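Supplied in structure tokens, the structure appears directly below.
Only one protein chain is missing from this complex, and each of the others stays in its spot.
So that you can tell them apart, the chains are marked A, B and C in the order they are listed, and the count of residues begins at 1 in each.
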Amino acid sequence: MHEELRKAVCQANIELQTHNLVIYSWGNVSGIDRSASVVAIKPSGVPYDQLTPDKIVLLDLDGKIVEGDLRPSSDTPTHLELYRNFDVIGGVCHTHSVNASMWAQACREIPCLGTTHADFFYGPVPVTDVMTADEIKSNYELNTGKVIVRRFADLDPIEIPGVLVANHGPFTWGKTPAATVEAAVVLEQMAAMAMGTLLINPNQDKISQVLLDKHYLRKHGKDAYYGQK
Amino acid sequence: MHEELRKAVCQANIELQTHNLVIYSWGNVSGIDRSASVVAIKPSGVPYDQLTPDKIVLLDLDGKIVEGDLRPSSDTPTHLELYRNFDVIGGVCHTHSVNASMWAQACREIPCLGTTHADFFYGPVPVTDVMTADEIKSNYELNTGKVIVRRFADLDPIEIPGVLVANHGPFTWGKTPAATVEAAVVLEQMAAMAMGTLLINPNQDKISQVLLDKHYLRKHGKDAYYGQK
Amino acid sequence: MHEELRKAVCQANIELQTHNLVIYSWGNVSGIDRSASVVAIKPSGVPYDQLTPDKIVLLDLDGKIVEGDLRPSSDTPTHLELYRNFDVIGGVCHTHSVNASMWAQACREIPCLGTTHADFFYGPVPVTDVMTADEIKSNYELNTGKVIVRRFADLDPIEIPGVLVANHGPFTWGKTPAATVEAAVVLEQMAAMAMGTLLINPNQDKISQVLLDKHYLRKHGKDAYYGQK
Partner (left out) sequence: MHEELRKAVCQANIELQTHNLVIYSWGNVSGIDRSASVVAIKPSGVPYDQLTPDKIVLLDLDGKIVEGDLRPSSDTPTHLELYRNFDVIGGVCHTHSVNASMWAQACREIPCLGTTHADFFYGPVPVTDVMTADEIKSNYELNTGKVIVRRFADLDPIEIPGVLVANHGPFTWGKTPAATVEAAVVLEQMAAMAMGTLLINPNQDKISQVLLDKHYLRKHGKDAYYGQK
């Protein structure tokens, strides 16, 4: 059942390690089959080296296990909340990658300081509110999803394919499980560049809207002209 | 004699190198068989590539060699002092890993700035007092253990599985030799993240007690729900 | 046709990845056959692992495709503008390497702070003007070349084999495609060293003209005495 989805999710999780975004089992990727409303996600606490497609857990959008003997990632309720609210996404990724986590821990959005950023995120990488004691005490992982969704009330999750959860770390998403990992890799690189930029020039301002438009739109949307057709 | 313990200690020492926590012979891991009161530790100055289980030195808790032709790590008296005082631990690890050593050299505890930290340390990573001239001049390695134990007068070594020795570097511990290496890896990553966080936002405060409780207790203790049963 | 040039350009592009200057397809190298006025460049968006000499695109200096089924790098008009204006160069390279991009994003030239820099760049690494809205809106990539050329009105592109495009990242060049990659590697290393130097000593001034002359000229020009004859 859902063999292709399992494979894609398994492969994307393994790539977290290949790209040095995670150590031990500190990250998870999921994917969704929208036609069947089935989500596939990494099992909790399993090392990437031991991950095979048959260990991927299948759930419905309410979190009921459809297939799988293992417990799903403890972050599953966050993933599900994102799928329920961002109709356009096909995958979600969570890591504690070092540079992005620094910004998340600093509770600071990453300003768009250059074209590397503008090629992938159509504006700053937002940071959520710090979660309240009530939001943390019960249904913490669900509420983590809710603070992300709230932060995106006026943002397009396709144009901004990721967020920093304050005090915590990054979540990214995209049309496929593989795309969420690419977003996580790019975010990690952007985060490192942004910190260095501000160490060199603490007063550096964000790039102009015109330059942001140019770079984002040359890679995305109907007038894109980057890559092969 | 104590073949399993020797193997576990040998393997844990080798992993210090695998995880890039050490260069040359700058780190050591030990383990204890509590039923026999026998400690197994790395021989002094031997490169990890040349380490085999039969080279691991066995001692009693007073430091008397039980078995082994090589001299034990020069840090052995520190390890023994920790075993004598922290009944719950089964292993000790010492490294000069770069990021953790920066904090130790800065004589600053690592504040809990995010959930990566909270998943493993139930509070800030403490730093010991700077050792006095008398403590350094005689029985230096024993006294290193004593300043650690003193720093933990009101702390639980299971909840806080490591310390920064001021001017020096980190010691970590845990239930098994392997667990001490995981703690050292995590501490190194946390130390890097904490420095970056404060470079981005020098005024960033520690996370709330509620968030610390949530993350630590979802991975540790009777109500933990991370990982497979 | 132009088999040697294709091979050299293909190899130089692959080395961008070997030297950790790029991830995904974030960089491109071109080369020129001056006698035929033919430029060979990486195809747009193709991963380095899949690059073979037959995929390299050949164009004339006006950007008309001479041979090749794939679309050339979207940065092609920048490369062509540099070839049209810098007669002495035989290759051009563009990356988003992390440390050089930090300086480009900070809109700061890299001062010559040491002999590593002086061995390769005969003065500071210049940064272009921030591009105007008009320059960005139409013919952006061509105008990127024009702001570089404008910045070099009084500079020698052989003595200064690279530039930082403000808000963007580095371009380097040289006599051959391989030489442009070496310049990019060196620039990345210099950029990292310069940032660290100023973190240690924010008031550090550039080195003397005498020392710059000494190091640059012992490796370049008629009186060079570095390397084998």
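As a working rule, a residue touches a chain if its C-beta (ideal position, glycine included) is under 8 Å from a C-beta of that chain, and two chains touch if they have at least 3 such contacts.
From a predicted model like this one, the values you see are computed outputs, not experimental measurements.
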| request: Indicate each shown chain that the hidden chain touches within the full complex. | output: B, C
| message | Considering the complete complex, identify which of C:N85, C:T115 or C:T176 is in touch with the unshown chain. | response | C:T115
| request: Sort through B:M102, B:V149 or B:L217 and give me the one touching the missing partner chain. | output: B:M102
| Positions on chain B contacted by the hidden chain, ascending | 23-26, 43-46, 70-71, 74, 96, 98-99, 101-108, 130-131, 133, 136-137, 140, 167-169, 195, 198-199
| Footprint of the hidden chain on chain C, which residues? | 113-116, 182, 185, 189, 192-194, 196-201, 204, 207-208, 210-211, 214, 218, 225-229
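Keep this in mind: only the chains that are shown with their structure count from here on.
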| task | Output the touching-based chain groups remaining when chain B is disregarded and all other chains stay put. | result | one piece
| field | Rotation in the CA alignment of chain A with chain C, degrees, nearest 5 | value | 90
| query | If you average all the Cα positions, which chain's own average lands nearest? | reply | A
| request: For chain A and chain C, let me know how many angstrom lie between their CA-based centres, rounded off. | output: 33
| field | Chain centre separation in whole Å, for chain C relative to chain B (CA means) | value | 46
| query | Taking each residue of chain A in turn, which ones touch at least two of the other chains? | reply | 198-199
